[in-house]
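Removed: one protein chain of the complex. Kept in place: all other protein chains.
Letters A and B mark the chains in the order given here, with residues in each chain numbered from 1 onward.
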Amino acid sequence: MTKPEKLIVDGKRLDGRGPLDLRPIKFKAGVLKRADGSCYLEFGGNKVMAAVYGPREVHPRHLQNSSRAIVRYRYNMAAFSVEDRKRPGPDRRSIEISKVSREALECVVLEALYPRSAIDIFVEILQADAGTRAAGINAASVALADAGIPMKCLVSACAVGKVDDTLVLDLNKDEDNYGQADLPIAVTQFGDVSLCQMDGHLTEEEFGQAVDMAIVGCKKLHEMQKQALVEKYGEMVSPQAEEAEAQKADGGERSE
Amino acid sequence: MSEDIIAEIKRDYIYSLANQGDRADGRKFDEFRPISIEVGVINKAEGSSRVMIGQSQVVVGVKVQPGEPFPDTPDTGVIITNLELVPLASPSFETGPPREDAIELARVVDRGVRESGAIDLSKLCIESGQKVWMVFIDVHVLDHDGNLMDAASLGAIAALRNTTMPYARYGLGEDVKLPLKDVPVGITAVNIGGVIMLDPSLDEENVASCKLTVITNKEGALAGMQKSGVGTLTPDEVKYIVHIAKDKANVLREKLEGLS
Partner (left out) sequence: MEREIVVPGDMLGEDPKLSGSGTYVQDGKVYSANYGLVDRRSSIKVIPLSGRYIPARSDLVIGKVVDVTFSNWIVDINSPYEGLLHLSEFPERVDPANMNKYLHAGELIIARVADVDPTMKVELTMRDEHLRILKQGRVIDISHVKIPRVIGRNGSMISMLKKDLNVSIFVGQNGRIWLKGDEKKVDLAIRTIFKIEREAHTSGLTDSIKDYLNKELEQLRNT
């Protein structure tokens, strides 16, 4: 694939989007049987499955923390997810992405509630199309909530880039390959930046604008994440029904 | 892990049901759970599929790339099959390189494809001794609810049928479909107290004394077999399983043929 001559033509990107447009996005919560929580996400051409197990026992035991849960995150790309088949197994890039993604989410998890346990987050990239780490974090946030892990809030992520000297939100593959900068950012719902990486070339002013653009993109993603969680249940509950809902029964019910 | 210790009363229940001709989910002994097959789900791959048997779920991607032939077979293409039991698919799957269960599953899927001659490897030569087509079959297990073997083998053949050789990308002419000569299908049975049942659920698989997978080709001949687990089967039980597997494989084959 040769570099296209121009990546922006008449203010439109090659895939028809404007600079502030996200690619088509679809979240679905609670899709796996065995995992405690899960989320399948299609984000542009990315296809991502995130799942959470936890809180659960820590293996190996020496990793336990007596005052809080440990959070682990494993980002993994399927061999068939990329153009040239990738050898299965973690490589240095996956390990780095796993670390920063974990840190992006750990800041909102209420870990102190579950000492001596582990909250394990697994993200499998089934198809990659630029922005996989952001997609992973978006799906993982939903999977954490789906698993019932208490958190301060959800975390949303997207990447801003620069192509043809223009800042654009949510890079696609060509823009990522041939662009001038790539800035993946994750923010909590309260606007705190929990992931920030950059490579390429950005002036200070460009960086400031890029962050603002990312925050706008993340707000939109947050709405979709919440929607996916609400949709899973499809119905509202009326308060005059089953007051047992609010009254957690004291003690178990005796038998026979 | 504590998931691996089966509660005795659950085990007793499954065995006593088997004795009276029943299964916990009400299926007949030769009945499969609902099967869904989708193809073309990963467009970065040259061929792909997503298969569900009950709630067990696998995604298979086939990548076709030029590579070097093995020195002793300079004109023959190469098939490489791998299977990942990724930790998200089950609380008992750990991170790390494939362990014996993942390796066994991959090798049995491979056996079925290879021994049935489904892919004519002699047609995969690009330049004798230098370049041949490598066909990578990668099975990614997403949810383990029993009988991953049949889901993986069905997924593999479905993905192969969906595979296009990327000739154009390498300047070798127009893309063509991967030439397939056969449709190997694996059917797995378990032995529960002398009772044979097909398509074990997760619980049935965990309490069974052993499993037997039988892979047949289009003609109903055997292309591969694998017994797994510490229990044993009588020769008659083995023959019986081969017999019912043949018929069942045809049912699954029809499902595959029903896809475009």
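The definition used in the following text is that a residue touches a chain if its C-beta (ideal position, glycine included) is under 8 Å from a C-beta of that chain, and two chains touch if they have at least 3 such contacts.
Just so we're clear, the structure is a prediction, and the values are computed from it rather than from any experiment.
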item	value
Neighbouring shown chains of the undisplayed chain, as defined at the top	A, B
Residue among A:Ile8, A:Met151 or A:Ile215 that touches the chain left out of view	A:Met151
Sites on chain B contacted by the missing partner chain, in the whole complex	2, 5-13
Interface with the undisplayed chain - residues on chain A	36-37, 54-57, 66, 108, 110, 114-118, 145-154, 188-190, 225-226, 229-230, 233, 235-249, 251-256
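Just so it is clear, only the chains that are shown with their structure count from here on.
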item	value
Between chain B and chain A, distance of the C-alpha-averaged centres to the nearest whole Å	31
Chain A to chain B touching residues, read off their complex	32-35, 38, 45, 47, 49-51, 53, 56, 59, 74, 76, 78-85, 88-89, 120, 122, 124, 126-129
Touching residues (chain side chain B, partner chain A) in the complex	1, 41-45, 48, 55, 57, 59-63, 65, 82, 84, 86-91, 94-95, 97-98, 136, 138, 140, 142-145
